[in-house]
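Heads up, the thing below is written out as structure tokens.
One chain of protein is taken out of this complex; the other chains stay put.
Let's look at chain A:
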Amino acid sequence: MADSTPPPLHGPSSKEKKYDRQLRLWAASGQQALEDSHVLLVNSAGPGVVGVETLKNLVLPGIGHFTIVDPATVSEDDLGVNFFLDEESLGQSRAKRCYELLEELNPDVEGHYIAESIENLLEKPDFLSPYTLILLVAPIPARLIDIICRTAHQTGTPVFYIHSVGFYAHFSLLLPSAFPIVDTHPDPASTTDLRLLEPWPELSALVEEKARNLDNLSDYEHGHVPYVLLLLYYLERWKKEHNGQVPQNYKQKSEFRELVRKGARTNNPEGGEENFDEAIGAVLKSLHPSKLSSAAMEVFEAEECQNITKDSQTFWVIAAAIRKFYLDHKATPLPGAVPDMKAQSADYIKLQNVYKTRARADFHEVLQTVRTIEKNLGRTTSVDEKEVEAFCKGAAFVKLIRGRPFHIAGSKAGINWGHRAKFAYQALQDPSSLLPMYLGLLAVDTYHAESVDKPLDESSLLSYTSSLVDNLEREAAAAGSSTQDVDLTEAKTQVSQVVQELIRHDGAELHNISALAGGMIAQEVIKVITRQYIPIDNTCLFDGIGSRSSVLRL
């Protein structure tokens, strides 16, 4: 089915030209979300380069607004590490100069700055309300992080908490307690869903039409029967010889593959047929019943999905409708995409239309359910059809992230590992884990809670890290981890090396590491704002010595 009206023949708009390379990743809808956003960067006592580098990577692709909060004035040492300052900036507000030099990167972006400390600003109760996402850069007093996170969690505003010290970088992400993603952009090769084990009448009719007379077809036609139809044809033959059962296990699938292989004609120079090769190649990956990913299962089992209310977000309304579809049919709505395969044009288009029509019907069934739910609950606005359609296409790959507060190390009393204690304790015993770096940074935060200006001191840091380790061990033991025969010598050595490296830099940022972390954080910000692809859950560590990263759920 070609679109009936040909599209207008003008070229792309100037915005489409400028953003061409990124629109290919997140499309107009993602771009719109970026343009509607307002990102707040809070710099406090440190050099603050990592946040500025993050903003650079957000201004370029065109976020709507950004605001920099930073009480500092530019000093000589800023010029050796921050690219968005120059000689002229010396003695001026750092927030103002960074804002000016960032804003000139993209005339579509509106920047703002506030040359005050966040502490004063938070006295205004609704200070945070204009912002769609917040970047907090350490060092910053724990008390303030706490206030910001609490407020943000109430409003569902995502918060990043960021460290960049020497060769180490860390960031944790606080997301709303339910953060669902429909457009996860799974790898197209892994998402092909052909339903070969559950053909419907129109599909079977096409097999009948194109493949029944396989043996009487000319060589050309025989070599161009789409592999999907070949597989369906041979499945029917197999079922006749196996009490109506499809191939069950690896052994049977291998036998089935042989059956298909024998059907290929070899009286040609290539010694085989490409469509049969495709069919043989697809046996193992396509002959299984459609199954939900565990991520999608989590969505359909979520409380929010089972108890839809008048005020539920549209995501949950659609999810509930798809859940009903799944319960009724033991399958998600058909996505409808058919991969390219050796075939004549008309046959391929016909096959494609059979899948498209079925996908359309599934979508309409879901849409009906959505409308019924809306009516029953007396919801005043109706969900956009396009949203329902997109959900149906990606239903098997939707993802739900449960946002959770990250650790704030404000006092010597340490932090509460909660139900992640066992996991973190395991990670500590793994010599390749980057958890020691995380403990080191928490120790620095604890130290700064007392005195932000004093140089770091090794014995204080080591005493904080050892109480962090002890706490973790205690909590893990309470949660049931065995601590009897665990030898933490290596972990403790690693922690003390981290501490030495942190003291070597004493709060200094290396431009390379801040630029690298700024890139990583900007990717995550884009994923969060566009609700496309899958952001981290919830803590990321990068080690610039070994050039490795690790994402831990803490």
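One rule holds for everything that comes next: contacts are C-beta pairs under 8 Å (C-beta built on N, C-alpha and C of every residue); 3 or more make two chains touch, one makes a residue touch a chain; residues count from 1.
Throughout what follows, contacts and distances are computed from a predicted model.
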Looking at what's absent rather than what's present, what does UniProt name the missing chain, "NEDD8-activating enzyme E1 catalytic subunit", "Ubiquitin-related modifier 1", "Replication factor C subunit 5" or "Rab14"? "NEDD8-activating enzyme E1 catalytic subunit"
By the document's definition of touch, the residue of A:Val42, A:Ala424 or A:Ile526 touching the omitted chain is A:Ile526
Among A:Asn243, A:Ser294, A:Ser345 or A:Gln484, the residue in touch with the chain that has been omitted: A:Ser345
Provide the residue numbers of chain A that touch the chain removed from this figure. 1-3, 6-7, 9, 11-12, 14, 16-25, 47, 53, 56-57, 60-62, 76-77, 79-81, 83, 86-87, 104-107, 166-167, 184-185, 224, 269, 271, 340-341, 343-346, 348-349, 496-497, 500-501, 504-506, 508-513, 515-516, 518-520, 522-524, 526-527, 533-537, 540, 544-549, 551
